[in-house]
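The other protein chains are all here in position, but one chain of the complex has been omitted.
Chain nomenclature is as follows: A and B, assigned in order of appearance, with residue numbering initiated at 1 for each chain independently.
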Amino acid sequence: MRILIRHAARIVVVVLLGGILGATLVRVAPGFGVDEQELDSRLNHESIQALRQSRASDGNLAEYYVHYLNRLLHGDLGTSRTLQQPVRQLLAERFPETLKSVGLGLALGWTLGLALAIAPVMSRSWCVDLLTSLLAGVLLCLPAAVLALLFVIAHAPGRLVLGLIVFPKVFRYARNLLAHSASLPHVLTARAKGAGGFRVLLWHILPVAGPQLLALAGVSVSLTFAAAIPVEVLCDLPGIGQLAWKAAMGRDLALLVNLTMIVTIVTLLANYAADLITNPLASGKA
Amino acid sequence: MRQRLVRFVLLLSVALTTVIASAQSGGQLRFCLRSEPKTFNPVLVADDASETVRYLTGGVLIRLNRLTQQLEPELATSWKVGDNGRTISFKLRQNVRFSDGTPFSAEDVAYTMDRLMDPGLHSPTGDAFRSGEGKVITQVAGKNQITVTFPAPIVGLDKLFDQVAIMSANSPQKEMAVLGPYYVVENKAGSYLLLKRNPNYWKQDAAGRQLPYIDSIRLDIQQNRDMEMLRLVRGEIDFINSLDAEYYDKLAAEAPNLVYDAGVSLDSEQIWFNQIPTAPLPPYKKAWFTSTNFRRAISESINREDLARVVFRGHARPAVSWVSPANRLWFNSKLPPHPFDQKSALQILAQDGFRMQSGTLHDREGHVVEFSVITNAGNKYRERMATMIQQDLAGIGIRLNVVTLDFPSLIERIARSFDYEACLLGLVNDDLDPNSQMNVWLSSAENHQWNPSQKTPATAWEAEIDALMRAQASTLNMKKRKQAIDRVQEIVWQQEPFIYLVNKNAMSAVSTALHNAHPVVLRPQVYWNIDELTLGTEVAGNR
Partner (left out) sequence: MKWARMAALGFLVLVSAACLLADYVAPASYAQQFRDALDAAPSRQHPLGTDDLGRDRLSRLLYGTRVSLLLAPAAALLSSLLAALIGGTAGFVGGWVERCMMAATDLFLSLPWLFLLVTVRALLPLNVSPFTSVVITFALLGCLGWAAAARVICADARTLSSSDFVLLARATGNGSFRLLWRHILPNLKPILYAQFWISIPVFILTEANLGILGLGVAEPLPSWGSLLRELESFSAFSAQPWQFVPLILLVVVVSCFHVGLQKRELSS
């Protein structure tokens, strides 16, 4: 219980820090506080000044963050300037879409990645190794836009592109970890003693690479979230990735702060879960 | 026998009419929006997607027919502009109802004008009506007559009402109760909008059938133009309203009967130099940019024919003036095209003391002529134009650095910090009347991009432009207005504060399933006659 409370407290602190830093990055970036509408030649001087004034209220970051935290305590996440809608409503509508995409992407990426990483280790064939590496290499080098177009032309769901983006990274790490574990003396001994391939994999190779693979699993969640942004934009999937892109282009502080905090929470939870599974005792020690 | 024949013919006619009518009616029109609409409040519309929804749902008093470019009565059966453009009186159509059944009357027009001119709302549409200090007064004379009086004359007053969608003063649905052919039924955030035919729409066709013909419209939010094109080819959408040159050629190769090129549009692409005295630029560069000779030389060094041919694949024309040749009434046809003559450009530069040294141009103080041009990243056409201009200017020894920036960063530089040297951007122009560009040509205006918000005109020619623009805005005499606008075009041609590059063509793509579509130059290019469009039974399949 104490461990969980400590973890929770750590998460809250890091998330709040993430919000502040994210807001700072947005505030400091050029183009903050401007509006495309300023170039509308129909607007007169007063309207343009009013437009600039309305954007100036987000200028003081400390004030903004204090007001934001105050609103957050009442469940109000603010209003998006670019979409003119409450942030809470936007996130509620779009988060399930991204969860679906990320879930599918992780499942596909890990299934393919792990399967193709195990294949050369089990077969011990350089040919299999070369072919699987080549496949991963090709997918790694293909721009996401090309993959997305291929899927659209094939009438396949655009979400699956995420799986193909995650797969090469999972494959590469997993293949190297498993190959390294497979070359350790205890595996050679097990093989020499007549242990079958499957037994060697399950009892001798995977446990050694386990902590690293779990850490990779935790990290792959945040990598998939990051990859969801271009995929959702390219495939016009109405998820939070697409929202994040629109918010970035419009320097929408309210949306970006909330999105940064959400991504921070997801990243922390995924990595903490991986750490807890790997090293529950070590995680509990102060 | 004769009676039987007559009965048979009558029955046959009824049957045929029914068949024809049913073949021409119903169905769902599908096309794409590039972004989500930001608002459904017609007075606050400022983005393209919201403008689309307003056009499809809004009932207006007067409509500009995009094909004939003539004004036509809509909710107003007649109107009269009086007092030299200060007043406009409308006689309104009777027995019209909003989509929710609320009756339409002069009170709604008054309410709409009130909302439009609310100083707190800063409506872009409303700003077009702001002619001077003072309130806008509406006088309701009965249910179907209203007079609107403005503090100062407004040229093209009646045409401005094409953008004013009438809102209900009494409906509980507020701005969602509409008078146009469709109303919004569903809005799935980030995904699509569904519009259904307005059951109370007042318009009928010549045969007395209530319009619109098409039952519903589905607007998919699709930013990716490749996907949009793919969907058209597959028959998943019915048209692409605005097609880029590259996609036009691709589609034309596959399905030439789908594409339309309506000719040169009102839009232009241009470069301008930063002439702001307080800009953070070295003095010698300010001297270059404020020199007319320098700007003329740059202009003469740019091969506009190549820009139109290479970047826009021939679907553009070299620009001459800030008024496009598509605007037949206002374009100054006496202006010659800008020459492409690098030899002449060097001679003009020599007048200002520039000289070539080892293949590089130097100014009189010995500085290498090098400057940057910023443009918005992600716009392939502008990036390509900038790259071509880079090579053109290399021909006269000038080093041009192309810097692409994301749009907010670019706006910050050109509108706030003024930390830039030259900028390449386009002007999207929806209005034929050049008065709509007042806020560009007046030296005191914010959108006078090369040197905005001047307290007094910095140059004699800018002072002349100020006077001419004000003069044309204060008279309804078309001859005098034309003379003034022609003279402004002449000054701009000579002084080149904006170096106009090309006028792009208006291109679109329409599925063969869609009938009565006549793509035009003015926006909305394809669905300007939305209530007359019909969907046939054949589907645009693979070719």
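Please note the rule applied: a residue touches a chain if its C-beta (ideal position, glycine included) is under 8 Å from a C-beta of that chain, and two chains touch if they have at least 3 such contacts.
Please read these numbers as outputs of a predicted model, since none were measured by experiment.
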Quick one: which shown chains sit in contact with the chain that's not drawn? A, B
Option from A:L116, A:L223 or A:I240 whose C-beta touches the chain left out: A:L223
Which of A:V34, A:L51 or A:V263 sits in contact with the chain that's absent? A:V263
Given A:V146, A:L188 or A:L202, the residue that touches the chain left out of view is A:V146
Residues of chain A touching the missing chain are 10, 14, 17-18, 21-22, 25-26, 28-31, 126, 129-130, 133-134, 137-138, 140-146, 149, 153, 168-169, 172-173, 175-177, 179-180, 183, 208, 211-212, 214-216, 218-219, 222-223, 230, 244, 248, 256, 259-260, 263-264, 267-268, 271, 274-275, 278-279, 282, 285-286
Which residue numbers on chain B touch the omitted chain? 226, 229-230, 246-247, 250, 306, 309-310, 370-372, 374, 376-378, 383-384, 386-388, 390-391, 401-406, 409, 419-421
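Here is the rule we use: only the chains that are shown with their structure count from here on.
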Could you give the separation in Å between the centres of chain A and chain B, each centre being the mean of its C-alpha atoms? 40
Which of the residues in chain A come into contact with chain B in the complex? 29-32, 34-48, 50-51, 82-85, 89-90, 93-94, 149, 152-153, 233-236, 238-239, 242-243, 246, 249-251
Residues of chain B that touch chain A when the two form their complex: 35-36, 38-39, 46, 119, 122, 124-125, 127-128, 130, 188-191, 220-224, 226-227, 230, 406-413, 415-416, 427, 436-440, 444-447, 453
